[in-house]
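The other protein chains are all here in position, but one chain of the complex has been omitted.
By written order: A, B and C. Residues from 1 in each chain.
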Amino acid sequence: MEEIKKIAKELLAENKVQLIVGFEKGSANKVRPAFFTKPEEIDQLIYNEYCIHNIALYLKKDICQKANNLAIIANPNVVRSILQLASENQIAEEKIKIIGISFEGKCVGLLDFKAAEEFSKTQPKGIKPEDKALIEKIQAMPLEERFNYWVEAFSPCIKCYACRASCPMCYCGKCNVETNNPQWIPVAPHKYGNLEWHMMRAMHLAGRCINCGECNRSCPVNIPLNILSYMLSDFILDEFDSEAGMNAVFTPALSVYTSVDKENFIK
Amino acid sequence: MSEFEPKIVAFVCNWCTYAGADLTGTSRIKYSANVRIVRFPCTGRIDYMLLTKAFASGADGIIVSGCHPNDCHYTSGNFYARRRWMVFKKICDFMGIDTRRIVFSWVSAAEGGKWAEIVNSTNEEIKKLGPYESYHKLSTQDILA
Amino acid sequence: MARIGVFICHCGENISATVDCPKVSEVAAKFPGVVYSIDYKYMCSDPGQSMVVNAIKEHKLTGVVVSACSPRMHEPTFRRACAEAGLNPYLCEMANIREHCSWVHEKGDKTDQKAIDVVRMMVEKVKRNNALMSIKVPVTKTALVIGGGVAGIQAALDIANAGHKVIMVERDPSIGGHMSQLSETFPTLDCSQCILTPRMVEVAQNPNIKLYTYAEVESVEGFVGNFTVKIRKKAKSVDETVCNGCGLCTTKCPNKKIPNEFELGMGKRPAIYVPFPQAVPNIPVIDKINCTYYKTGKCKICEKVCQAKAIRFDQEDEIIEVAVGAIAICTGFDVKKTDFFPEYGYGKYKDIIDGLQFERMASASGPTSGEMRRPSDGQTPKKIVFVACAGSRDPAKGIEYCSKICCMYTAKHAMLYKHKVHDGTAYVFYMDIRAAGKNYDEFTRRGIEEDGAKYIRGRVSKIYERDGKLIVVGADTLMNAETVEIEADMVVLATAGVANPGAEELAQKLHVSYDQHKFFSEAHPKLKPVETNTAGIYLAGACQAPKDIPESVAAASGVAGKISCLFANNELTREPLIAFVDRTAPPEYSSCTGCFLCQPVCPYNAIEREDVKDRNGNLIKQLAYINPGLCQGCGTCVAVCKSKSIDIDGYTNSQMYYEVDALLNS
Partner (left out) sequence: MEIINKLIDKSSLSALIERLNTSGKQVYAPVTKNGLCDFAKVESVQEIDFDSIATIQSAKSLVFPKVEKLLSYEKTYDDVIVKEVDLTKIPEVIAFAGRPCDAAGFIPLNAIFTSDSVDQIFKTRLDKLSIISISCKKADDFCFCTSVNGSPSNTSGSDILLTEISETTYYAEIITEKGKAILDAYADLFKDSAVVDKTPFVAKIDKQFSTEIINEKLKTLFESDIWDHQAMRCVGCGACAFVCPACGCFDIQDETKGKDGVRHRCWDSCGFKIFTMHTSGHNPREKQAQRWRQRIFHKFSYQPEQQQEFGCVGCGRCSRACPSDMNIAEHLKAIAVK
């Protein structure tokens, strides 16, 4: 904690960055993302086990886009997001300083992309046992039951798009659901519109999701959205040996192929 | 009541399967009339969202077909498509969408006979499965009275 | 509002015997947007086409659906008819009710219904067709030939003789390539240099060919018909315009102990040198790394002796920019060196040489003046072993492919040896004899039957030295895999042909694809063997895969033919069915996010990065830009684009969506 503050303060004091993205105390017992531009503000900076928001999200928002250089307090999820964003041409290494923090909360200092890659590989994966259990439970259901499970699971969805808004990988200026000629995805939050929306989103994150679980955390109606991506990430790792968020130069699984990809399902 | 006649949509590439289906015609090989063919330049162009759209539009079964590996007119479109289908099939399975109703195949411009077989076997399979009511119902319940 | 005309063809009875055409026409007339619908016996006939033309004019049609045979058959016909009537040809679609309907289904309601559905789907599609203009691209009628081996020479001469300009770039100081190193050539045993050097001279003298030797391609930009190429002309330290090729400098150079690359290390050369006597151009270059002056600042003997005053120690590399319309890649191949093989001593035995070295040894102009003398002591080898497939067809350690030329040249080597050392014995270890080619099998048979080469079918497991002899241990698989041990004086390994070092780098500069062995990839293995996936860039010779001389020359002439066809037009006309990225007003400029995940999926490298800048030149956004000169219209990028920022004319998202949507309406 003190180390993080020290690094952050120095970066601002020595004018190495204009902005630091981190956390501060929030309302009630919450923490919240916060932005620091002066060394004296760093006293407000906190980092604890509740700081799970994937603040890499803000790298694509106005505040960070305006800054010429910035630093970010980065747990492994944030680091992986940054690497993935970099691989998708969304963030330049020279603009960003990464203050790395392990899942246990240990500060590992400033990371360049190379060090971030190493760090990312040493850190455990985000999938929680209960998520795995839920995936297996769903996979064990008969077809019709699985379908009904998801239709029901999505039925509280109000299409507030908090899942999209808080996902660092959902940086499209114009989301597919906003494309209206043709209107691929029904906008209405009825059962069909919800199913198509969440399926489309899972497909768009396939091979790119770094499994931070932010979609699930942000969802005001607690839909287990994260397991869609988790399941696909697992599959893609198994089938294609491809994993997002590990390298700053990376082509996601669906933009490459190998001549030996499985085709036992093709007649 | 008359026998259930499935509605099958085939998404095919222009260079192999569409030409293969042309050959089926010139060879006068008969197959089920339940299939409707949609022509694309390449399997690489086929958007997975069109597949769910087809189900929503009343299809009971879908055939997606293109050039065999290494035969792609554009060299690699079918390879990207193959991966996309794998992932799409996985997510469909997981979400309870009936992937028995989606048949992927490679049919070359020389395989007129194979095209007829693919259509006929798909037709038989879908007849056994019956109409895809759960998806049709889901996709129309908020639109049709 | 759409005003669509539907034209149902009976195709004589081909369609009407099975499909109730009048009924289809009647139903189609009631589709929303259809203002005219008619059926007719032969739509493709003159009167049929006139019906289309007249209906377009009379009913002010905005789109046409011809429901007849396959569009692969008559789409051009009806598009022309539309154009004749003043309707954009791309506002015409065909509904296939013959090959996909009447010919494959029984007569009945189901078949009629299918025909109706297919027409409806195409009506919905054509409503959303865009009027398109075919794409015209100007053509610069100059070709760039990269590599001056036999393939490059052939391609350059053929293109030049067709009346087009050619720029040839060769990395070495002379053109000629590997063929100039060869002694004799199979299956005729004529002298390689005798047939090659006249062609080299022809290149130098052809007024249409501009030759840059000791030069490399630095960068390539642009697209078919319009490439801009930067060439790095390496400093020769000799003024080519002044040098008369007298060669005095090369004889006076005090530093003569440099291993000669042309002789594959078996001979020596001075620091200022021409690679071989028949070099084209006959201009020496100074090897800066070994030159005494460049190393110590003292010497300059060459400068003193040069009467033409051609030595330029201060010469620097020069970058030349040229505009070309087509590029032929003829960069050739390399062979694996003997130090690749641990079981054969990692190159530590001097008397184990590779095939190319043997060529030099057998060459009259070579280091031994064509006499068989082994490198270690200059003795004539009395027993010689040739090992075929040294590295080739060896997925475990070497290379899985067959290097193709080794069977033939090994037979040739055995014969050449026997012609020169009459009392010697030549053994050949081989896996299979692959001699498929005109007069090839006859040639190898001659080697065995007339010249007495001893062929042993089996592989060599080990070679080691004992008492000044090379012990070759192998198995004879035709003799129950008995172990064979031969005490040889010299061993020649037919090492695998591999891609040229630098091939990968060149491929990246040219944006052409290459295989896992770094050989350049052809656009289609059967139907486009000399094209690459990048329009306007072609392949000839062994840069594509190991090839012999006739194959390389044939491919080179093929390339020249392709390029001449391209240059026969002042501009290229292309189907406008290509992909494009959307554009909107600032501040978005486009819905494209610049993630460039579309870039790797494009088989044609048609997707470029476009910088959107403000008035002060600051970068606002990076967008994908699809080069219309390169896009071939596969549409893979369209399906990959998450924000639906890419669309493709002819198969737009809207067209395909509503075509599928129309399914339900029956």
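Quick notes
Everything below uses one rule, namely that a residue touches a chain if its C-beta (ideal position, glycine included) is under 8 Å from a C-beta of that chain, and two chains touch if they have at least 3 such contacts.
Predicted model only: the values in this text are computed from it and were never measured.
Put simply, the missing chain touches A, B, C once the whole complex is considered. Seen across the whole complex, the unshown chain contacts chain A at 26-28, 30-35, 53, 57-58, 61-63, 156, 158-162, 164-166, 173-174, 178, 183, 186-190, 193, 214, 217-218, 220-222. Panel shows chain B; residues 56-57, 139-140, 142-145 of it touch the chain omitted from the view. Looking at chain C, the residues touching the absent chain are 30-32, 584-589, 661-662, 664-665.
Keep in mind that, in the parts below, only the chains that are shown with their structure count from here on.
Viewed as a network of touching protein chains, the structure reduces to a complete graph with every chain in contact with every other. Set against the C-alpha centre of chain C, every other chain centre is closer than that of A.
More C-beta pairs touch across one of B-C and A-C than the other; that pair is B-C.
Between the Cα centres of chain B and chain C there is a gap of 35 Å.
Chain contacts: chain A has residues 184, 254-256 touching two or more partner chains. Multi-chain contact residues of chain C, defined as those touching 2 or more other chains: 601, 640, 653, 657, 661.
Against chain B, the residues of chain C that register as touching in their complex are 70-73, 96, 98-101, 103-106, 108, 110-111, 113-114, 117-118, 121, 513, 521, 523-525, 533, 577, 601, 603-604, 632-636, 638-640, 648, 650-651, 653, 656-657, 659-664. Across the complex, chain A meets chain B through its residues 135, 138-139, 141, 143-151, 184-185, 188, 190-193, 195-196, 199-200, 202-203, 206-207, 228, 231-232, 235-236, 239-240, 253-257, 259, 261-263, 265-267. Listing the residues of chain A that touch chain C in their complex gives 88-90, 171-176, 179, 181-182, 184, 204, 251-252, 254-256.
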